[in-house]
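Only one protein chain is missing from this complex, and each of the others stays in its spot.
Labels for the chains are A, B and C, by order of writing; each one numbers its residues from 1.
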């Protein structure tokens, strides 16, 4: 079970039409090398699940500008004007989701749950088309899991078993997406043949299928 | 904001009739000093939310033997015969819950969610009285949050801000229960005036109201 | 007051709402300024929805770390006692009522405590980010904004823009006064001595209930 592969091998796994979860928050903690390689490869008709759509010149925003997404699910697209333009022009379907709901939807996919109840979005446009369930007199929206073919995430360090640790605010959606897609690929700054301390490692290696080194 | 208090101060906060979440798994990682002090105090008519009911001579089992619970919510009571006896005799109400459901119910309380959908328990006695919701052709049970007055948990180390780290399998329900009750009290082996490394600390101090030192 | 003075005045007044031990989330723009006026005797921790508690000021060159940024993507620092976590935990903290106070700007607020601050259909659709979660989840929601937008009213009988959340706003702080959202309607509890109640009412669509205990809005 060798999880370490090259960036090329990783990107070759992704096919036209696939659904991708991509970690990062306004490009901070995004798997930048994987994204750049995916831009180069030009894989089309992808669906993006990400906190935001980055900037025109960084992170997932480059994939937006390169028109590789037919659908974007995000909590915020305001920092990348091209996403808004594509949405207004009907070129790309955009689903705006509250950030906490997005995080829980991803977690549900990883955890095998069928959904969860949240007060967020009750009485707003987010409610449209969703079941409203009342528990103990409080109204909640039933939000469902978001499934994906690939989770492309970033971590500070991986051991060869796929256990991960994060640094600073680069963790954000990365550890939530680990294990939430059929295949999880992590881009790391450091790779270690030595096992991480089991008390300190944050993401279990069972959630991680492949590891690539940044810039490799 | 001084979170460090004495064991006596901690236990005096708990009143007859309160609902308690208590961490630990077969007494491993249970807040043993808090439990012993609670046995000494004799607070009655409590509700226990815990993975199991421990053993007659250790962990929460001592509270069971001392007849301090009128209700027990747990995934397993087989290691403490007194719990079974009290249940059969109608002295204590016992609700058996799948372990994963119990963990998620506790998390929902901490995370402000109204419930979640799980396949666990579908078609079993666990289903009784619960809503069955079908999502994409799969049947799920709607499980609701478990709320409590106090979470009594254990950690390896706390800093003065209440940030916690755990060791080994002592983490179990402890970090899930942190923040899930109105008041969270943690028993620790080590207390530090110095702040923990923000990358390494596991439970945010915002979930922790009071800290006591083991044996103090 | 010019725009800068107005914003400073509002931020200073909002800072009076902070209590010792509070966990606070500040929205972008004007609300961010509140961090500059935390009373010295109060220990307040700021939460950043991208994944930490303990948000500190802009780093010096030496402190700079590209992976420590605020929810706007700008470099910041983390204070002693802070902690990093993932987005699910971040919103667990927000939704679970572990944030004592959130301060946000708004395009519109109304008499029912509804707030609209995330889109103008056909014009501006940035998305709600974490705003819906914060407004639904925080124990107390303060809207901090200029009383009007280029002369047109922002405090309305009913919001016309898509809502960010329904019935969640507790307090509105503007340069003209402090307004509590109650079941009976909007109660003017403090007024900037530069204005009369009539002037405030003229720029506020719903009828204001003037508190019997109306106080002057004062900042140091």
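One rule holds for everything that comes next: contacts are C-beta pairs under 8 Å (C-beta built on N, C-alpha and C of every residue); 3 or more make two chains touch, one makes a residue touch a chain.
Because the structure is predicted, anything quoted here is derived from the model rather than measured.
In the whole complex the chain that is left out makes contact with A, B. Only one of B:4, B:28 or B:56 touches the chain withheld from this view, namely B:28.
Across the entire complex, the residue among B:43, B:68 or B:101 in touch with the chain not shown is B:101. Although one chain is not drawn, the whole complex shows that of B:4, B:39, B:122 or B:200 it is B:122 that touches it. In the full complex, the hidden chain is touched by chain A at residues 1, 107, 109-113, 159-161, 163, 179, 195-196, 198-199, 201, 204-207.
Residues of chain B that touch the chain left out of view are 25-29, 51-52, 74-79, 84, 87-88, 96, 98-104, 106-107, 118-126, 166-176.
We take it that only the chains that are shown with their structure count from here on.
The chain with its C-alpha centre at the largest distance from the centre of chain C is B.
With each centre defined as the average position of its C-alpha atoms, the distance from chain A to chain C rounds to 29 Å. Centroid to centroid, with C-alpha atoms defining each point, chain B and chain C lie 35 Å apart. Between chain A and chain B, the centres computed from C-alpha atoms are 32 Å apart. Looking at chain A, residues 104, 118-119, 166-168 sit in touch with two or more other chains. Counting partner chains per residue, chain C has residues 52, 78, 84-85, 91, 94-95, 137 touching two or more of them.
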